[in-house]
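A single protein chain has been omitted; all remaining protein chains appear in their positions.
For chain A:
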């Protein structure tokens, strides 16, 4: 789906960006799965931001979503600019693979793996290392098991969501 066809003016795009950011914030409050591997739904928001708004505004939207959710709910683990960068990097990578492109399985797999490796494993561990002064390897060992399981779940969800969203055509 091309939102440009539905939303004709810049203002409509901006307002829609604001609302999708709100959706991302709400989704990140939901999670499912057993306690050990809780899958948060916030990544769906990142996928949507990248898919609908492209690298520039998707990235900005990701940053805004982090700022607002920390204003509303308080950042879990403290306010730190690094996590805002993390929230920006996710939609950026998704945008590179998905923006204005047909929904393909390989695109979803590649983007999810890149986001997991660069953002969740790389950047977030680095921030924890910087912020709390913890040992990088120990932080990695703590995070790795989850990051090996969750991406596959994310891919399946992303595929169904993008399939559904790309079919949306609004009639007014």
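Everything below uses one rule, namely that contacts are C-beta pairs under 8 Å (C-beta built on N, C-alpha and C of every residue); 3 or more make two chains touch, one makes a residue touch a chain; residues count from 1.
One rule holds in what follows: contacts and distances are computed from a predicted model.
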From "Electron transfer flavoprotein subunit beta", "2-oxoisovalerate dehydrogenase", "Energy-coupling factor transporter transmembrane protein EcfT" or "Na+/H+ antiporter subunit G", the hidden chain's UniProt protein name: "Energy-coupling factor transporter transmembrane protein EcfT"
Touching residues (missing chain, whole complex) on chain A: 3, 6-7, 9, 11-12, 14-23, 25-26, 29, 32-33, 41, 44, 48, 60-61, 64-65, 67-68, 70-81, 128, 130-135, 137-139, 141-142, 153, 156-157, 159-161, 163-165, 168, 170, 172
